[in-house]
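One structure, as structure tokens, below. Some questions next.
Only one protein chain is missing from this complex, and each of the others stays in its spot.
Labels run A and B following the written order; every chain starts at residue 1.
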Amino acid sequence: MKNINNKTLSDNPFYDPSLSKRHSKARRFKIFTITCIVFALSFLVFFLGDMIVKGLPAFQQSYMQIDVSYNDKTIASTRKAIDKKYRRIVSRAWLRNIPNQVEESPELMNTTQSTWVLVNHQVDQYMKGHYFKIKSKELKIIEDMHAQGKLQLQFNRIFFTQGDSKIPENSGLKSAIIGSILTLLVTMVVAFPMGVMTAVYLEEFADDNRWTQFIEVNINNLAAIPSILFGLLGLAVFINLFGLPRSSPLVGGLTLALMTLPIIIVSSRAALRSVPDSIRQAGYGLGLTKVQVVQDHVLPLAFPGIMTGSIIGLAHAMGETAPLIIIGMIAFIPDSPGSIFEAATVMPAQIFTWAGMPERAYIERTAAGIMVLLSVLISLNALAIILRKKFEVKW
Amino acid sequence: MTTNPNDISSNTIDDSSAQKIPETKITVRDLNLYYGDNHALHNIDMDIYKNKITALIGPSGCGKSTFLRCLNRMNDLINSVRVDGEVFIDNKNIYDKDVDEVSVRKRVGMVFQQPNPFPKSIYDNVSYAPLKHGFVKKGNSCNELVEKSLIQAGLWEEVKDKLSQPGTSLSGGQQQRLCIARTIAVQPDIILMDEPTSALDPISTEKIEALMLELKEKYAIITVTHNMQQAGRVADYTAFFHMGDLIEYADTETIFINPGKKKTEDYITGRYG
Partner (left out) sequence: MKAFESKKRHNEIKEQLIKFTLITAASVSILTTFGVLFSILFEAIEFFQMRSFWYFITGTEWSPGVADSKFGALPIFSGTFIITLIAMAVALPIGLGSAIFMSEYASPKLRSKLKPLLEILAGIPTVVYGFFAAITVAPFIVNFFTLLGVQASFNSALASGIVMGIMIIPVISSLSDDVISAVPDSQRKASLALGMTMSETIKNIVLPSALPGIISATLLGLSKALGETMIVVMAAGLRPNLSWNILEDMTTVTVRIVDALVGDHEFNSPDTLSAFALGLILFIVTLVLNIISVALIRKFKEKYKINTL
């Protein structure tokens, strides 16, 4: 043993100088791949951070405590309800709403109240430390009020209770949220049964003939068609041919349904395929017909998987914008739509509209809208994952 | 089983019994291997000789393949594996810090259970490693090396007209000989074979065995086999592993006709396995 050890000290038959170059090449390659994934992930972090930093201020809005007088004169000309010096500070939208306030609570009539009133977006931007355009006279008043604690940031209820508005401080996401809900309702009512039935047919009933293969190839191609082309379809077929109302959740929902169809079909097929054949054979063994076996035994077992896929499809449809622009769902919608036939907008379309507005106040609203949209999408995906984990059966 | 590293006579061939003294190529001392917490090889001591075929036999899971992979440090690729002990090749411990596992694998070739030619042409299968190692340059010298390696592997006559066809187009036995040619082309000293014929038909197996007997003139060959007859046919020495222990190691004749241990005898005679 000693003998051997002594010998090894003197020479190393495995020493190969050419290898060091190859090893450093290998190391560089590995570092390259790590850099790639780190870049992709740090982009994600940076991006989410950027949205939060930009959007968080929109969840607060500036209000000022001043005296407001309610009487016939001020209802006729709402500007007169407040002291003249505040007129360039208070939001026009708030003043416009004075008659409504009185209508809601008549006891306000002929009184003067000290209330928190909404200020305009320039003052709001000043409060948030952003760029603002305010005359020096008003700026002094604002600074005074701020120092007295009579001008402060409060939770922005308007963002969730109002629709779109040309007055930035009065604009909210509500009509877009309702539009999204109506549109997605139409989407799911159409796409879910269609998708599941197609999947059931292809997995359980179809013979492997040319027609079936043709359907399969088609579903695959459908999934790869750029979304904007579905907008063209919606415009040409649903609106121009069938005469359905433009900008309506009905047309939007139908268009999105066609886009969501392949997602639901593919995931439902996977769910059906994961149900073992022994279940089907057991059913046949009891003398059940094919329809009974599928209806009573296969479908219930595949249901969690089908739901998971459908939720993912729903999330996908929820974020889609391009086809909806084509069919006119970017109209200015201050009031929430009451039915699927009325003009509506959806959350991503509202984000798009706000993103194109020049006022600084809309930027933070855009980012806030994105935060809301992403939270909903993340929740939906989380729900899908939970559902899959909970009902996952290993056969 | 406990073995005193200083008393290695039990596991090394008694020199006096061999007619010619074979030259030692690999010396394994006190080798232990762990898969995480699982102690898979226990204190293995073994000397392996040049120009001989050494067969490793034993029931499934006995550690013989694991031991084989220790000899070219393929176990390093598995994260949970830890190796203790020493494996000297040409009197240098390949587990020393200053030894590069890549250069170990250049010197110690390996043939796998399933023929696994690359999805490249037959020519590229053989020339790939030598070109990368810089043994030869593209052109004549490379062509010569490919031809030489294929001749040595006994495949040249069958493939010389279709060198540009994919290696995967060959039959199983031909694929395995292509894998051997690929290994020879790197000019190793030692060739490890992990059940090289278990996926092949009897005729292909016979060809591979004949090839092994030819190749031992130039290399030390260590082969793992499930097939006792094969060990009997080709191996000069045979080592019997059981549950991570090296039970007995001697020349093949002794192991098969006159095993020193009861366990070996039971295995040879088919009591278990």
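Heads up, the rule we're going with is that contacts are C-beta pairs under 8 Å (C-beta built on N, C-alpha and C of every residue); 3 or more make two chains touch, one makes a residue touch a chain.
Values in this document were obtained by computation on a predicted structure and should not be read as measured data.
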item: Neighbouring shown chains of the undisplayed chain, as defined at the top; value: A, B
item: Candidate in contact with the missing chain, chosen from A:141, A:315 or A:361; value: A:315
item: Hidden-chain contact residue, picked from the options B:32, B:116, B:143 or B:227; value: B:116
item: Hidden partner chain, touching residue among A:66, A:102, A:178 or A:258; value: A:258
item: Residues from chain A at the interface with the omitted partner, ascending; value: 22-23, 25-26, 28-30, 32-37, 39-41, 43-44, 47, 50-51, 54, 193-194, 197-198, 200-202, 205-206, 214-215, 217-222, 224-233, 235-237, 240-241, 258, 261-262, 265, 289-291, 315-316, 318-322, 325-326, 328, 330, 348-349, 351-352, 355-356, 363, 366-367, 370, 373-374, 377, 381
item: Positions on chain B where the hidden chain makes contact; value: 72, 74, 77, 79, 102-107, 109-110, 112, 114, 116-120, 128-129, 132-133, 179, 182-183, 186
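We adopt the following convention: only the chains that are shown with their structure count from here on.
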item: Geometric centre distance via CA averages, chain B-chain A, whole Å; value: 60
item: For the chain A and chain B complex, residues of the former touching the latter; value: 1, 4, 7-8, 11-16, 18-19, 22-23
item: Of all residues in chain B, those that touch chain A in their complex; value: 5-6, 27, 29, 88-94, 96, 98-100, 102-104, 106-107, 133-134
